[in-house]
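Taking it in order: structure first as structure tokens, then the write-up.
Yeah, one chain of the complex is gone here, protein chain that is, but the others are all in their spots.
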Amino acid sequence: MTALTCVEVTDLTILRGARALLGGLNFRANAGEATTITGVNGAGKTSLLRAMAGLIRPTDGAIRFVSVQGEMDAYLARREHCHLVGHADGLAPGRTAREELTFAVCWAGGDAASAHDGARRLGLERVLDLPVRQLSAGQRRRLVLVRLIAARRTLWLLDEPLTPLDAASRALIGEVMHDHLAGGGIIVAAVHDPLPIPACSIMVPG
Amino acid sequence: MIALLANPYRFMAFSRWAAPILASVAILLIAWGLWLGVTAPPDYQQADTVRIMFVHVPAAWVSMMAYACLGGASFFSLIFRHALADAAARAVAPIGAMFTFMALVTGSLWGRPMWGAWWVWQDPRLVSVLVLFLLFIGYLALRASIDDEAKAARAAEILALVGLINLPIIKFSVTWWNSLHQGESVMRAGGSALAPEYLTPLLLVGAGYSAAFGALWLSRTRSEVWRRRAASLQLLAALS
Partner (left out) sequence: MRALILLFHRESSLAWGRGGGPLLAVGFFAAMTVMFPFAIGPAPERLSAVAGAVAWVGLALASLLSLERVFERDFDTGALDLLALGPLPLEVVCAVKALAQWIANGAPLAVAAPFTVMALGGRPDSAFLVAATAAIGGLAFAFVGGAGAALALASRRGGVLIALIVLPLLTPPVIFGGTAMSNFAFGLHWQTGFILLCAYTLAAMALTPFAMAGACRNALS
């Protein structure tokens, strides 16, 4: 499987309701690099990530996925090389953490064993058999982030990934991100506070 | 013709003169048709009440045509992402609902002297029109209940297409349902074995209603286009 080496965003504009967001945004995210997207609320950070993931069709501009062998088919790149972690958890409150985690990891191409290992690394072993609704916000966020470790994909599109996490958890995720970049991964994260790893910052005009 | 009209500027230029002409043609045809209908000899079975048929049957025809137009405009809007097609779809829905309602009311008025009841289930066309009315209402409700205009348009288009595909099946099922319960073959006067004294006024009024529908649709689409232009100008003014 050819690995993704770079994501290019060119002249991107997205229409939300009646507002045109991003105003022709340009940037490049290469392998081994982290890019943070900053801007005021409502500037379009979430829309940018969702457009990169393929959920929103941009009004203008292009998003290109490039591998060693040249441009990669966007549909393929999004299905197989991309993780989107949105604002919301994506966890069904009635099921247990283990069930939801196993589903999310296997759905992304991993397996139950790697899901369990990932959960252990992020310190969630003891809460796995509780129903999701009994987990704290920080535990839920860590549960969602296990997917990143357990099912390996190059591009991580993260929407405010660290918001509900305490300092210790942030440091832990920082390590995870560092390992990912060291292995040739790409991180594009929309944040309000700086990430625990070095990153170049793109400001979205408000 | 459609390709010619797809350009918004050409459409606006075309509809500016086409709508009034169609409206005049409509008034002419409807007046002529109704006059012929009123002066035609009374039906031996239904006496003078048969004349309501001239108002009712064409309304039912146009209501079905309106839904087909809604489906067609929705198709163009969905597949080709054509803004004018979407404006046309939004414009036609209330017109279609109105014609459908008119068909129901006049059908009920026709039924009262004939069957002694304000509504019967024995006429498959009337029941199909009732279901059609519900389809229009569902479309309007869906469009109205979604705040984001673009999302509302897309969802409504999908619904219109689903409805359009279902429409022949609904018609078939209602006709079949009715045929199983062989009552008096009531609406025979509205059937194909029509005397020419009845057929001519019916067709004239039908053509007149279609022209009226066309005129209404063109002018409503024009006002929809104006509304969108005004809204975007307003937005530009607010942002600058």
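Side notes on the structure shown:
Going in written order, the chains are labelled A and B, and every chain counts its residues from 1.
By definition in this document, a contact is a pair of C-beta atoms (placed from the backbone, for glycine too) under 8 Å apart; a residue touches a chain by one contact, two chains touch by 3 or more.
Being a predicted model, the structure only gives us computed values, none of them experimental.
The residue from A:Ala92, A:Ala137, A:Ala171 or A:Met203 that touches the chain not shown here is A:Ala92. Here one chain is not drawn; of B:Leu109, B:Ala152, B:Leu203 or B:Leu235, the residue touching it is B:Ala152. Although one chain is not drawn, the whole complex shows that of B:Ala40, B:Ala59, B:Leu135 or B:Leu204 it is B:Leu135 that touches it. Summary of contacts with the chain left out: across A:Val9, A:Ala31 or A:Ala108, the touching residue is A:Ala108.
Contact between chain B and the absent chain runs through residues 78, 131, 134-135, 137-138, 141-142, 145-146, 148, 151-152, 154-155, 158-159, 161-163, 165-166, 169-170, 172-174, 176-177, 180. Residues of chain A in touch with the missing chain: 50, 53-57, 78-79, 82, 84, 86-95, 99, 103-104, 106-109.
The rule we apply is simple: only the chains that are shown with their structure count from here on.
A separation of 49 Å divides the Cα centre of chain A from that of chain B.
Those residues of chain B lying in contact with chain A across their complex are 148-150, 231-232, 235. On the side of chain A, the complex with chain B involves touching residues 15, 17-18.
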